[in-house]
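Have a look at the structure that comes next, please.
Every protein chain except one is present and positioned as in the full complex.
The letters A, B and C name the chains in turn, as written, and every chain counts its residues from 1.
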Amino acid sequence: MIEIETCSWAYGNSGTRFKVFSQRGVPRDPYEKLADAAQVHAFTGAASRVALHIPWDQVADFQDLSRYASELGIRIGAINSNVFQDDDYMLGSVANPDPRIRRKALDHLLACVDVMEATGSDTLKLWFADGTNYPGQDDIRARQDRLAEALATVYQHLGEGRRMLLEYKLFEPAFYTTDVPDWGTAYAHCLRLGEKAQVVVDTGHHAPGTNIEFIVAVLLREGKLGGFDFNSRFYADDDLMVGAADPFQLFRIMHEIVSADALGVSFMLDQCHNIEPKIPGQIRSVMNIQEATAKALLVDRAALAEAQAGGDVLGANAVLMDAYNTDVRPRLAALRESQGLDPDPMAAYHRSGYAEKIAAERIGGVQAGWGA
Amino acid sequence: MIEIETCSWAYGNSGTRFKVFSQRGVPRDPYEKLADAAQVHAFTGAASRVALHIPWDQVADFQDLSRYASELGIRIGAINSNVFQDDDYMLGSVANPDPRIRRKALDHLLACVDVMEATGSDTLKLWFADGTNYPGQDDIRARQDRLAEALATVYQHLGEGRRMLLEYKLFEPAFYTTDVPDWGTAYAHCLRLGEKAQVVVDTGHHAPGTNIEFIVAVLLREGKLGGFDFNSRFYADDDLMVGAADPFQLFRIMHEIVSADALGVSFMLDQCHNIEPKIPGQIRSVMNIQEATAKALLVDRAALAEAQAGGDVLGANAVLMDAYNTDVRPRLAALRESQGLDPDPMAAYHRSGYAEKIAAERIGGVQAGWGA
Amino acid sequence: MIEIETCSWAYGNSGTRFKVFSQRGVPRDPYEKLADAAQVHAFTGAASRVALHIPWDQVADFQDLSRYASELGIRIGAINSNVFQDDDYMLGSVANPDPRIRRKALDHLLACVDVMEATGSDTLKLWFADGTNYPGQDDIRARQDRLAEALATVYQHLGEGRRMLLEYKLFEPAFYTTDVPDWGTAYAHCLRLGEKAQVVVDTGHHAPGTNIEFIVAVLLREGKLGGFDFNSRFYADDDLMVGAADPFQLFRIMHEIVSADALGVSFMLDQCHNIEPKIPGQIRSVMNIQEATAKALLVDRAALAEAQAGGDVLGANAVLMDAYNTDVRPRLAALRESQGLDPDPMAAYHRSGYAEKIAAERIGGVQAGWGA
Partner (left out) sequence: MIEIETCSWAYGNSGTRFKVFSQRGVPRDPYEKLADAAQVHAFTGAASRVALHIPWDQVADFQDLSRYASELGIRIGAINSNVFQDDDYMLGSVANPDPRIRRKALDHLLACVDVMEATGSDTLKLWFADGTNYPGQDDIRARQDRLAEALATVYQHLGEGRRMLLEYKLFEPAFYTTDVPDWGTAYAHCLRLGEKAQVVVDTGHHAPGTNIEFIVAVLLREGKLGGFDFNSRFYADDDLMVGAADPFQLFRIMHEIVSADALGVSFMLDQCHNIEPKIPGQIRSVMNIQEATAKALLVDRAALAEAQAGGDVLGANAVLMDAYNTDVRPRLAALRESQGLDPDPMAAYHRSGYAEKIAAERIGGVQAGWGA
């Protein structure tokens, strides 16, 4: 089975600009987040990596945090930088017109590289909220120059065997221009940077109507797909559970991955469980990816290739749909049992009493959330 | 000149789910918000009404607040309810499956009716964040039934000469269904309620590609357009300054209003000045509406009607574009002077020293913002 | 099983503005279209009705055509008007500024009512391409008035037990305004007309991000859902096979139908098989609807209601997804066998030799297509 990376912030409270609802038992610190992430791995056997977000997961001793992860049977995944939650970043971070703020942002990125070394993480994931809200507010090309300069500096600091993933996003929080709005911009920057730089596809970060599996296929063909931030959306960047809004799309994406023998790229979850409980939300998401992958692996590739070569439109489509329409849940249940796992991770988690335990124990303190 | 209603929350801090940036001099209470609103009116002469948001603007004595507004030369506009910022409302307010929470939400709406009476407001504006995030989460029709029941109860409590404006919004904060997502749903509810219920069009609350002026025209024809929540957007509900993203669209909307002799509907601003200063942001917005309206009033309606009747596509379009392409700023400047106002409200505000004054004086306390 | 209505034009050639590709064996006249439609019914047992499009299906003797349908074991479904393919309709039909053209369009609609009587059809389906391409080109409200007048006249001519379905469409072929662009506009007109008028939902006619099942639920609640024009789309009005782009959406729509016990509304296919063979394209579409319906019928409604009432977000979603993830194809195959049908309609059709037969026999003449 493929490995799926969960992220520390999924276990904290999240919400929209209108309201962040608090939930019982939510972690108060990075250690508690890791403990919750370990539960997801314990029941699915497929989520051994956990991404950190700096400074949300700033701790005094990252090596200790890393050791704690090991004790829990998991390890630290990608280090995610945050250069958008300081008043200084109101007009941007590395693309800010003010050189002082650019320097501050760059320093943070370099500090994240240090966290990589301290935690043993091999991946730096960069997302920039940078952009503008009003036409004329700043110079689009100048911002690209500033961005390129910062990226180049960070790239030079990456250690051996490390890589940098650059994330793009159509809009939000910037509302007129975003400095890395689409895969083309991310790709152009990564191309100039070199082999250690790759594009990460967040499934919720596209304009309506964008064909994401096409982007996946093209990036794979160019050797520039680093991986995914998985989630799902009906409208904008809704950050719902992956596979919840359009399971067929998730299947088509996994079909491109399987077709290109690329199951080794990073599969990360980047979601907000605003109204559903966090740990079950993550378990369900892991299972959704597993189901989509299992279906993609069922595609009769020889029959598909033959129908495609023959121009048999309905035949080729039918080969794909036959796999999609198959109920793969029994196979996955059997596979879990063969691995010593419960065939039904969700039921097993509910039976475990962990939810009740953390709700009872995690009293007092400040619940983790975006910005904390 | 038309009257434009600003809203109290525009003077407080706002932001996205990623960050609310604080600005210097931001009001700490409803009185300071009114003081800022009075500045917008003082320099534009066109913004004498200020909308309140309950409980953000809850005060011990609404009559006193109303008196204070009078002293400032302004008055209380629409009362906006808020049934989305309490943990109880995680799964909805008046459409919540839990009858206890529905009752709580309804009580709040009825309390807003009381605030109308206390402040002399003639308008209750209702927006519901209600909806669901996942397919199956709740029953769409049952939620409509619950919504209809609450609306009917509130409607019955409206005093003589009062009205209820129902706002629709495509999505956010709910990400799968929203209980009043489009004008059709709002219209259907208002139709059943009666004459005091009308639809309010928030220009940022539509799906991509929606022709807003068409909706305006149809609602006017049906007698159900209550007014506007003006703002502008490039992507979703960006809440930028009205006219900033698509000034031609604003002109087309005002052309429908002028064509239907409907300048008496409510023109309200519902914006978030996340990165720009608040008061100048409001002044600019008022001026943008004035310019669009002035252009709409310039349309040669006889020539337009003749070209339309004759099927002269380019000719009819040219009549409209001729008005749009005219620079109306000199006329508006002259009009302001004739009213004893400075011809350039923005420059006059900057000269006034008010911004520096509030930045110096409003030290300490908690700045107002969404949720406060 | 539910009854699905295919349409005569699906059997003719279709395409985009760039090219209509011709296919072998395509019908040359309405009789041959009915013969093809009868094949879809023969193999699926669920498509006994065929919609006509006037004047594409104009024949000298409609009673004879109706008799021919009976011989084939099928019958005439909805009569679809066409007031968009005459040079006179360049600026619209019933909403045209020219009263002569409005009269011509109205006469055509009334002629369609006559065709209903001649063929025994109980349904008149109206779609208007009317709209404008440029701002100012025509008066939006005046066009609504003209439209309303025409609809009222047609409505008065409807016979006993007959009904009128009004279709809406966001855009295309008009590119600035469309006179019936959304369900709200169609609903408002139908409401004024009376009980015989209902809205038809074409699944490809919405803005990006529109929640179609919500519209279905609201129209059902209002008693104004007449039925569907089914097809699927990734971008605009792509007219692909229903269920091909988003099978989960189709399931959600059918879940609303099943939940409201509304399987009696009209399920019509309105698709363009531009590059795939027509009859198999229709068979696949019928099967896709059957599969979605079968899944919707599997939803454990009691468990769903309980989870919804308890605010169990993930639990309620899981009940729905459990039905969706079930492979219903074996059940449908068994059901077909119990009805004396082949369990695999597609394979049976391919074995039948019908495709080869029509390709060999239908030589010469002019193939039917949009506009012929």
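Everything below uses one rule, namely that a residue touches a chain if its C-beta (ideal position, glycine included) is under 8 Å from a C-beta of that chain, and two chains touch if they have at least 3 such contacts.
Keep in mind the model is a prediction, meaning the values are calculated, not measured.
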Per the touch definition above, residue among A:58, A:85, A:317 or A:352 touching the missing chain
A:317
Hidden partner chain, touching residue among C:1, C:275 or C:298:
C:275
Spell out the interface residues on subunit A facing the chain that's missing from view.
91, 97-98, 133-142, 144-145, 170-171, 176-178, 181-185, 187-188, 191, 206-211, 213-215, 217-218, 220-222, 248, 252, 255-256, 259-260, 304-305, 307-311, 313-314, 316-321
Spell out the interface residues on subunit B facing the chain that's missing from view.
208-209, 211, 234-235, 244, 246-249, 275-277, 280-281, 284, 291, 313-314, 317-318, 324-327, 329, 346
What subunit C residues would touch the chain not displayed?
14-19, 21-22, 84-85, 87, 89-91, 129, 133-135, 170-173, 175-176, 208, 233-236, 238, 240-241, 244-245, 274-276, 370-371
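Keep in mind that, in the parts below, only the chains that are shown with their structure count from here on.
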For this structure, which two chains share the highest number of contact pairs?
B-C
If CA atoms of subunit A are superposed on subunit C, the rotation in degrees (nearest 5) amounts to 180
Same residues or different residues where subunit A meets subunit B? The copies count as same if more than half of the interface numbers are shared.
same
What is the distance, in whole Å, between the centres of subunit A and subunit C, each centre taken as the mean of its C-alpha atoms?
40
Multi-chain contacts in subunit B, i.e. residues touching at least two other chains, fall at 91, 133-135, 170-171, 176, 208
